[in-house]
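Take a look at the structure set out below.
All protein chains but one are shown at their positions in the complex.
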Amino acid sequence: MSESKKTEASLVIGSHSFTSRLIVGTGKYDTFDTMRDCLEISGAEVITVAVRRDRLIDSEGRNILDYIDLKRYTILPNTAGCFNADDAVRVARLGREILEGLENPGADWVKLEVLGDKKTLLPDPLATLQATEKLVAEGFQVLVYTTDDPMTARRLQEAGASSVMPAGSPIGSGQGILNPNNIRICLEYLKEHDSSYPVIVDAGVGTASDVCFAMELGVDGVLLNTGIAGAADPRKMARAMKLACQSGRDAAGAGRIPRKLYATASSPEIGQIKLG
Amino acid sequence: MSESKKTEASLVIGSHSFTSRLIVGTGKYDTFDTMRDCLEISGAEVITVAVRRDRLIDSEGRNILDYIDLKRYTILPNTAGCFNADDAVRVARLGREILEGLENPGADWVKLEVLGDKKTLLPDPLATLQATEKLVAEGFQVLVYTTDDPMTARRLQEAGASSVMPAGSPIGSGQGILNPNNIRICLEYLKEHDSSYPVIVDAGVGTASDVCFAMELGVDGVLLNTGIAGAADPRKMARAMKLACQSGRDAAGAGRIPRKLYATASSPEIGQIKLG
Amino acid sequence: MSESKKTEASLVIGSHSFTSRLIVGTGKYDTFDTMRDCLEISGAEVITVAVRRDRLIDSEGRNILDYIDLKRYTILPNTAGCFNADDAVRVARLGREILEGLENPGADWVKLEVLGDKKTLLPDPLATLQATEKLVAEGFQVLVYTTDDPMTARRLQEAGASSVMPAGSPIGSGQGILNPNNIRICLEYLKEHDSSYPVIVDAGVGTASDVCFAMELGVDGVLLNTGIAGAADPRKMARAMKLACQSGRDAAGAGRIPRKLYATASSPEIGQIKLG
Partner (left out) sequence: MSESKKTEASLVIGSHSFTSRLIVGTGKYDTFDTMRDCLEISGAEVITVAVRRDRLIDSEGRNILDYIDLKRYTILPNTAGCFNADDAVRVARLGREILEGLENPGADWVKLEVLGDKKTLLPDPLATLQATEKLVAEGFQVLVYTTDDPMTARRLQEAGASSVMPAGSPIGSGQGILNPNNIRICLEYLKEHDSSYPVIVDAGVGTASDVCFAMELGVDGVLLNTGIAGAADPRKMARAMKLACQSGRDAAGAGRIPRKLYATASSPEIGQIKLG
């Protein structure tokens, strides 16, 4: 396969390359069995894990990493639960250390999440930028969670982020992509100088059509957790999400038909007869 | 497999039963080769074909049915191009005759389409109802194309239609599901006495997320043509549509998470603090 | 004022002409006082009243018409509560008789409503068409409530209706205009031969922006009841609805700026840079 075809087919983030464009989390599952099944069914090659001690170790003292096949998956350590830049940087280093110890290829990257409010779980833009700069300086490949604000996205890219990951809507809200306009401008900004720069929608996805629609907008991947873990039948939703991601990717590349008021009309709002 | 599981997994319409829930048309393709590839890639088991002579035979005298593997597919003859009940009934009979001659299992059913206007291709409600009654009386299993009006849908079911197929939006408009509210009421009406009664969204689908979303609403299948045939890369879109249909079906059955303003809020519009 | 300016400024329906483009109902008010205040505040010149005996006379034997200033308002008798064509025709005649007795100018018209289902209050298309034909033959000026299906709207116009009144959404649902696409096609159809033919959105309006948006689509007026009567502060909502109707009318005629991804972009979906 030629280099360009490989790029077309693969999700390339920094030094990593994957076939699947769906990244899934490990939180909120009822049991480790359900979690393991869902990870597998989702087809994900990248699993994001919160590495703060209070998240990594459950109430019975079990380490979530013991329940994931580390030979199979690339772990993407994340800084969930961090509400300032220093804390996030510390947790990122901890993740690197843990994954180096486990010889997982995910030791060199991090999903940076610096939140501003426990109630809404919205990101803190300034603290996120500061932590990005610091972690990039320390050699991390930073995949940074942010709002859908295009200007903030541009600043994070300029700060050296390997991928910018705008939220579709607030974490766990299930609202899908609330502002496609902003995602489109994010894509225009972030891919301005390099169309292969990876943009990933992270958070807010509630169901399969949200994933499909996100991919159709032209993003490179989707990261989600609650949408699967919180479904009544997580395994079935894991499969739905996998197919939706593939479907949306295909549709994005297939060149859809235009929207019209009706097939022979000139636009979605104008038909063939001018109103008086 | 038990009977109930089979029903769950299958799209059952009258005496027919299928695994795939996507039904695709044959119109508007650049070449028969592209058409054949797309039919195959879509995973469809049912192919709908316009049987009016001016549609069945192309400008070079070629019969479209000669380019479809009739051993593989169940043909669903349709009455596209008919603008009154009598014409539609005649064309339906013609379809039966042709398919009986070809020994295709599609001889006993018909996709009824009676349009009211060449410009918008919107269905004619009254003529559609009259043709349904007539064709049911003649022993056809009628799959009837209609608007998304729930009351009209109910009348067509009462007239004996084997499946009611509301439009998502006008034929070829690519607008997707313009009024999910109406589709939801259609489902409530049509499945009131028998939850297995097949409801199929027919027309208006522009891209994969439209199909996924339609299936998530709880419909039993999607019928489309232009969305694939008119795409810049029809083969890629055919695959997208196939995956979207499977994905949406899974998601519909998986019990999605609720929509909230943010994860800990009480509703999509209300947070945790009452505004003054 | 010249004739054409008068037409521009007035809502003309059959032989009637009004300045206000908002028509309001009298149902569901807590008290007659509240109702009277809201009618006045709304600025409406036309008040629609259900004339079936069980609707006209309340539980205490009071006739609603005794609480409306019949010198001030043109009453539009309606057939609410009718579920078949014969019943609706009878009630229309009753309305004529009552209003003739009261010497109200509304004796020569009727708002025709033939519903198909008590649960959803959706109109019955076929019965509505039959009743329209009959009432037109009897000399009524018929303002006919219908779904937003453009083809049904055209049939009702052809049957002689003085105004076709598509629903924005189901009666009392508060969902606003669920399918602007259909309203746009209704306008294209109904104004094809005469741009002054009056099209009125009837039902579904929940709040002021729904009215404003409906008028911006180019309809000639809005008819509503529950949106005001069911509000926590009906008087305040009556004023909101009045202003929204005037506002939307102005906006429709003012020629709005186009929608863009951002001000210098080429369309709502496309910016200035082509994505790879």
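A, B and C are the chain letters, set down in written order, and residue numbers restart from 1 in every chain.
Everything below uses one rule, namely that a residue touches a chain if its C-beta (ideal position, glycine included) is under 8 Å from a C-beta of that chain, and two chains touch if they have at least 3 such contacts.
Here the structure is a predicted model, which means the values were calculated and not measured.
Visitor: So which of the visible chains would the left-out chain be touching?
Guide: Checking the complete complex, the chain left out touches A, B, C.
Visitor: Determine which one of C:V12, C:L70, C:L243 or C:I270 touches the chain that has been left out.
Guide: Reading the full complex, the residue touching the unseen chain is C:L243.
Visitor: Among A:S20, A:T34, A:N179 or A:T264, choose the residue that contacts the chain missing from this document, as touch is defined above.
Guide: Only one of A:S20, A:T34, A:N179 or A:T264 touches the chain omitted from view, namely A:N179.
Visitor: Quick one: which of A:H16, A:R52, A:K111 or A:R155 touches the chain that's been left out?
Guide: Spelled out, the listed residue whose C-beta touches the missing chain is A:R155.
Visitor: May I ask you to list the residues on chain A that touch the chain which is not drawn?
Guide: Residues 116-117, 120, 122-126, 129, 147, 149-152, 154-155, 169-170, 173, 175, 178-179, 181-182, 185 of chain A touch the chain absent from view.
Visitor: Quickly run down the residues of chain C that touch the omitted chain.
Guide: 119-122, 170-175, 206-209, 212-213, 216, 226-227, 230-234, 236-237, 239-244, 246-251, 253-265, 268, 271-272
Visitor: Hey, which chain B residues sit against the chain that's not shown?
Guide: Within chain B, the residues that touch the unshown chain are 181, 184-185, 187-188, 191-192, 195-196, 218, 261-262, 268-269, 271-273, 275-276.
Following the convention adopted for this analysis, only the chains that are shown with their structure count from here on.
Visitor: For the homomeric pair chain A and chain C, should the interface be classed as same or different, according to whether the shared residue numbers exceed half of all numbers used?
Guide: Here the answer is same, because the shared fraction of interface numbers exceeds one half.
Visitor: Hey, what residues on chain B touch two or more of the other chains?
Guide: 120, 122, 170, 173, 175
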